Structures are given as structure tokens and as C-alpha cells.
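Removed from the display is one protein chain of the complex; every other protein chain stays in position.
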Amino acid sequence: MAMRVNEVASPKTLAEAVAFLRRHPQALPCGGCTRLLPDPAFAQKNLSLLSLGWIKELQAINRTDRYIDLGSCVSLNGVLALPNIPALDPLKKALLTIGSASIRNRATLGGNICGRDSFGSAFPALSAMEATVELRSAAGTQWLSIHDLVGQDNLPAIPAGSFLDRVRVPLRDWEHNCIVRKGPGLLPGDTNITLTIVANIEKDAISEIHIVLTGRQLVRNRALEMRLTGKKLPLPAKESENCHHDFLESAVEAGLPAGQAIAVADSVRAFLVDLSGGAS
Amino acid sequence: MDKRGRSAETGLPILSNFRAADLLYVVTLRSPVARGRIKSIHIPHLPRGYRSITADDIPGEPYLEVFGARLPVLASNQVAYQGEPIALLVGPDPARLREALELTHITVEAEVPDFNFNQFNSERIAARDSRQYGDVELAFSIAQQVVEGDYRAAPLYHAAQEAQGAAAWFDYDKLMVRTGCQWPHLVHRQLAAVLKVKDVEVVVEAADPGTHLDSRLWYPALVACHAALAAVLCGRPALLVLSPEEDFLYTTLRSPVFCSYRAALDKNGNFSALDARVIINTGAYGVLADELSRQAISAVAGAYAVPNLRVQTFAVRSNLPAMGPLAGMAIPQVLFAMERLANDCARQCELDPVRFRAANLLKRGVDGPQGKRKKNIPFSQLCEAVCQASDFYRKHASFELVRKRHSDPGSNPGRGIGLALSWQPPAGLSAPANVYSAAVEVELTKELKIIIRAGLVPGTGGTVAIWKALAAEIIGQSPDTVRIEPVTTADLPDSGPSTLSAGITLIPQLIESACHTIRSRRFREALPIKVKKSLRNRPREAVGPGDGCAWGVAAVELDLDRYTGQPVIQGIWLAINAGHILDEGKARRSLAASTALALSQVLSERIQFENGQVGANAWQQYRLARFMEIPPIHISFCGNEPGSPAAGLGDLPFSLVAPALTNALSQARDTAWLADFAGDIPHGGDR
Partner (left out) sequence: MNIQFILNGDDIQMTVDPADRLADLLKRKSLADSVHVNCGLGSCGRCMVICNGRPANACMIPAFQLRNAEIITYEGLVQTPEFLLIEKACAQHGLELCQFCKPSVYLLLAVLLEQHNRPSGDDIRQLLSAVNCRCSASEDIFTVAAAVYHLKEGRFNGHAGK
């Protein structure tokens, strides 16, 4: 099924983009369109599109000592091609699970984050890495935690009349991290989920750990993260089992099918066992 | 590609590149339900130059007669599967046709569909077969051990490079039809009957079917009839190419097969009896039911000697789209079950799988279900090659030790290596009614070019390269001077379907013979010299692992990913005995490519089902394994003796990889029956 496009604007400056959005608040901002085109949810809809790919500012990458700013229209391969920055490891691993090299040439970071009805694979990585995002609208710009893009229905929610400007990733190394993507499909959703776990260890204790799961919904158990923080390693087997149980509960509560929930809880347990040095 | 849009290698054109002046496009109006009675079809008013075609417009027979089944060209009353063609819309602009399709409304009185094939009544049986010898009950009553298992082979999509379709146009007084098919003469016969024209008035030209995996055996006849109807009724060229999603949802999938096995073992761990029930879901109309049932029964005991046997096969109709064979004609599905059973029996007897297989193998001179064997199965030779290359004995023993000792029943041992033995039967169909002659015409022109016209559609560029090299070598020309002419039904008699490596086992013999004749006449007669050779393909019974088969053994080693639980293939080893290998390099590359496809089927190609049929978003969720996921594939050839006949080997990986991989998985997961696996692991074709 082909989508129907009523109107498309391809502004060259941020001001033009904002002006178009002011006139057409329901317009859909798009980058590489790799998520838009194959998604049956968009087939048969009459769409107004705001193509952001021509705006130079949105393709910029800026780095300081403490963070790196990635424009929302930077391609996934653009991020992957960045010179070796250990702090970006979890993000790069997540991006490598997306499509093929030719798709990643066109797919943009912003497009992956701003899915309307499910989360892309970069989202949990950026969430675990405590990224912030800048939104732009007629009212100006505002910086938000990436978690603020999660709406009340636990789905990604970009406020109407605004678009993603850039993503700021703290340059902080995560010594231990893993990305697990499960599911066969091309599109995120019910059958595709991505789990990101990042952790640091100091003096044989977990100094920080973030566990984020996304698919149709976002799952994050902050109480579990708090409980694990400061725990001495190796973790007792019982503690790993408790974590397995707690994360399983959170996943089921978020509506994940039982089989998938068990599989991701198993992954969390495996990570904790590895963290304890139990892995071969 | 040459200037005519044909492949330089195979001489076949690509269907979707078909161009013609005043071309009309054809789209298909499909049934919205899986079973029911059509009440009404409301087609919106179509502009000038557009028209609809229903069953009432068919001038001849409104049915196709293929492989023992009769299925409507366009359903007019009853529909038997969701997506069954009901009408065609024809016009010059595909976008407007799609709009019209959306505005069309079909009212169907829906009936309760039958998707389940484990339980069925006699009305749904399209074919059945049985075989029994010895005293099975007595053998079970005195058996030392009894091993039981239910094994399922899931439906698979024949993912070719191009969706199915056909083009039709007029060339003076003839209707030309181009379609990517394996059997142009089958398409030709159906067209003549449906259009009610004489045989000479229709010519079918084969387009490149790509890596078809037998998906083009009969379905092209249906789309060819649709395109031809449009061309005939509108008097203009017509092109019908299914959308990729239509191709996935409504053309043939591989028949799902359910095998229920019970094996009796004596005190030495040898089979004393086998009781098996095989149920094949043929989808709507029961196409290929007889052939699949016959082939399945011939393969049911694998390559093993079973003194007492009782087996029943049922090919059952359902309200899924009509199914296809996928490489191997149901043999891979049944061998999958038997090889899994052999593995489970070996484990039960605490024997290593090589020893168990060797002890139970069919022997030369011994009577079996396949008659008296003249030759031994080259198992030990093949097994030795695979086991040495993969270090099978050591790995299997150590993984088995880990499996037995692992303390945590909630976890997995995590590593496994599995073995499988399989064969590929000679080319041709087993049904006695299928009588045809493989034919080849070779011409040496005045310009010293060699032109080959083969009755069979060549499978791949590699096959064609072998034909070219053979002809060039015998006549003493360079391979560059050899040209393969496109296959049409006007030139040559029916050579049967291009399946089970027929292009390698039948055609080279004929090319060789024709070229030798040309060589002997070359300097005695004026050019051009044209020689035609044919080989009568005698009807045969499906006899299972007969003496003319190609044999293969495979080993697969895998780990389970700690985080995802998914199998990660560490290595795959194959040893093949296929008689004389015409070109070892090409054979190796062809096998490696087929092995990658077979791995993809098991690891990735899951089809999402909802309420018994293919789910609405299954196409978006379907994925093929990427190159990155394919491990190095090690292939060795045994028994490659010039002079021995060439046996086809291209389909062997489809019956070797799945059982070897799942045997490895059952060791890694410490699970006896793979059918017990829950959730989405592994999400491949075979379970």
C-alpha cells in the first residue's frame, strides 16, 4: 500500500521549518523516511510532510569535553563513522542492530527516536546513557531528558508543532554494556524489542546501572536500578534471581507477552552474572 | 544483460522488465475470507480503457488441472482460501487500478475455515498412502526401548528474487506468454485449455525464475492465465506482476508437515520397528497431494533398515493457499523428522549418533522398502570426512558430558553439535502419469557459433556455464561462442519440470551426445549443422534412497548466545557423494549458496501466523538471514569418479541443515523434542 502525500515541505533553514510547522501543526517531520515508507500504519493516510534533510544545522555533530551533540538528521552510519569514542559504545551497538548498511545511510537518529507508535532501537540506548534532546517549535527551543519524550500512554510523544533538533549524549564511559535485540521484523513494535543495560563498577561494587527495554512500550524499573547500585560484587545467586523476578514483573506489567518477558528477564540475569565475573 | 534484456548467462529475460506499446496492467481482486460463498462483487465504474474480468469471461475451461488438482482460474462461487483470485482489473495506469481495487466491494457469506491439519475428516483427504510389512505390534511388544516423538516442519516462503507474474502479447497470429516458470509446457497446456485455442496458437517463453526453490512449478500457470485473459479480451499486451506482499501471502508456501513417530529398539540399539503417521497440509485444492504423499512415504524411514514398518501418509486440504513443494518434494520435511528421531534414539541408547546411524543403515543386498540395494550407502566415507573436519567425536562427547553434568536445570548447557544424513533422489516426478522427454537441440552455425536450445529452464548461471563449457570443449570452440537460446514451447517437446537438479543430471548428457554428433559431422557436412537429442524420462515409482541418489552428511556446531538465547552457528560441514561432479568449483559454490538459504530458513524465516493463517503484518515481520549471520561453510566431495553418472546435489542442504542444526540445538538446550520449544526460539522453519 502506498502512502499518500498531500503536501511536502523541504525547508533549508530552521526558521523555514518552524514557520511551516506553525502553519501546519499536524505535519509530520521526517528525516530519511526509512521508517515511514514501509510502515503499514502510514499507508493510505493523507500526510503532510516536513522533510528536514536539507537543514544543515540538523546534520551537525559537535563535541565538547563533557558531551557530544548529534543533529537529528545525522544518519545512523554518520554516528557509526565517528572516530573511536568509548562513551558512544552502547549507542553504536544499538545502531548496528538496525537494518543494513544501506538503510543506515539514509535512516536518521531523529527518525529512530521519534517513532509515533513504538520505540526505535536507539531509544533505550540513549535513555540508558542519560541523553537529553532539544525540541524546536515556534515558541523556541527547549532541552528535555529523553524520557520526557515518553507520553502518558507509555508511547513516544513529540509535541505537535515541534521537531527534534539535536540529541546530547554525555561523554561518559560505560565499562559494561549490552544491547539485546529480539524479534525478526523490520519495524519496531510488538514482536521487536531492544534491551539496553549499561553499568559501571567501582571498588568491586556496582556504582551505577541502567536497564531499559523498549518495543511497543518502554520498561524501566528504577527501584531495581537503585537497589542494585552500591551492591558488592559478586552478587549472590539469590540477588540475581530476585532481579530476574522483578524485571519480569515490570515487563509483564508493561504488557509484554510472557515469552518475551521471560526472555528479557533471562538476559538481565545473564548480564548480572557476567558482571559478577561468572561468565566464561 | 544483452540488448534484448536477456541474461547473458542464462539467456532468460526478467519479467518485470517487459515493455510493450499500449501495455495494459493487470491487478487481482481477491477473496477477503478463507472460506465462503461469494454473494456479490461491486466493482466501481471504470473509465474508458479499463475493464474487469470475472470467471464468466473465460472462453474455455475455467479450471486449471495441475498435479491431480482442479482449481479455479477465477473463483466464481465458492472461495477456498483468503486471497483467492476472484476477478481481474485491467487498464493502462497501475495507480488507478489500485484505487479501483480499494473501492471494490465483495460480499461473501463466510463459512468456518479449516486450518488445522492434525485433525481432519475424510472429506479433506486429498491423497493417502500406506505401507506395512513385518509384524509391528509384535516388535513393539518385545522391544527393549520405545522412543516416540512428534515433529513439525513449518510452512516456509519460497523467497525468490522476483514476485510471480506473467506478460502476454500477440506476435502475428500467436499469443506469446512470458512467465518465470520451471515447466513452460505445463503452463502452455493450461493456457490452451483456458483460452480454448489450439496448442500452436500459444507460445510460452520462460522468463528468469531466479532462485525459485520449486515455487515456479505450477503457480505460474495461474498468473499466466490471468495475463493471457487480459491480453485476449482487451486485444493489447498485458502485464501482471504480483506485489511482493501478494506473492508472500497468496502464492505457494512449503507444505507444513506433521510427523508422529514411534520407534522400537532392540537390546543392541537397532531399530526393530517403526510406526509413523505423516500428515501433509496441501492447502486449498490439494495440489501435488499424490506426489508429496508418495515421496513422503518413500522417505519415511530415512536411510535406515527397519525390519517391521507401518506408515500412513495423508495429504490434507485446508483453507490455506495452495501449497508448493519447496526444494525436495516433501522429502526434507520427512527426513527432518527421521533424523531427529535417530538422534533421540541414539541419546536414549547412550550411543553416539554416528555409531547409531552406522549400525542401522540400509545395507547392500538386503531387502528393504526400497527393494534390494545394489550398493552400500557411502555413509562411513561421508561421515569420516565430516567428523574429521568438524572434530565431531571429541566435541560431541565433551558437549554431551557438559549436558549430563550441568547442575542447574533452569539453565542450558549452551553448546551442541549435531549430525544428519540425507539423500537427493534423481530428477523427475514420481507420478506414473508424468511421461516426458528431456530434449536438447545444438546447432553449429556458419559463423562457428554454438547455439543450445534446451527444453528445460536452466536453474542458475552456473548450470548454464557447465552446459557451455561442455559443448565448447567437445566441439573445440571457446565457451564465449556458445549461446543459450531462451526456452519456448514452440521449439522443443515437453522436457518436464526443471526440478531436483534436472538441468545437471539430464541436460548435460544430451548436450554431450549432440555435440559428439556435430563433431563427427563437422568437416563432412556444410554448416550449419543442427542436432536434436532427447531422453525419455521413464515414469518411476518414488523409491526413497535408491542406488541413483546423491548422498550427504552434515554437521552443525552452535552456541547459545548468553543474552538472547538464540543459536549462534559456529560452523557447518558438509560431505557430499553425488557421483561424477561436472565442475567441482561450481558444485561447491552452488552447495554453499543452498546451505546459506537452508540456514536462513531455520534461523530467520519465521512466518507469523494469526488465528491459523498468515498474519496481516507477517510480511513486514518476515526476514531473511543476512550474509553476516552465515558462518563459513566447509564442503568436501567424496566418490567423485569420472564415468559415474552425475546425480543432482543442489537440494541436499535443504534436507541436511535443518536436522543437523536442530540436533545440535537439542544438545545445547538439553531438550529431547524440539517441538517442545516454546516462544520464539528458534524461529525458523522447522521445529
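Letters A and B name the chains as they come in the text, with residue numbers starting at 1 for each one.
Going forward, a contact is a pair of C-beta atoms (placed from the backbone, for glycine too) under 8 Å apart; a residue touches a chain by one contact, two chains touch by 3 or more.
Since the structure is predicted, the reported quantities are computational estimates derived from the model, not experimental observations.
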Chains still shown that are in contact with the chain withheld from the display: A, B
Contact with the hidden chain (one of A:Ile103, A:Leu155 or A:Ala237): A:Ile103
Selected from B:Tyr172, B:Phe523 or B:Phe627 as touching the chain missing from the view: B:Phe627
Contact partner of the left-out chain, one of A:Gly53, A:Pro159, A:Pro234 or A:Pro257: A:Gly53
Touch list for subunit A against the chain that is not drawn: 2-5, 8, 10, 32-34, 37-38, 49, 51, 53, 77, 96, 99-103, 105-106, 186
Missing-partner contacts on subunit B, residue numbers: 1, 5, 7, 9-10, 14, 16-17, 19, 95, 159-163, 208, 210-211, 243-245, 460-462, 465, 585-586, 589, 592-593, 595-597, 619-620, 623-624, 626-628, 630, 632-633
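Convention: only the chains that are shown with their structure count from here on.
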Whole-Å gap between the CA centroids of subunit A and subunit B: 41
Subunit B-facing residues of subunit A, complex: 2, 38-40, 100, 178, 180-187, 191, 259-260, 262-263, 266-267, 270-271, 274, 279
Complex contacts: residues of subunit B adjacent to subunit A: 95, 98, 562-566, 604, 606, 608, 617, 620-623, 626, 678-681, 683
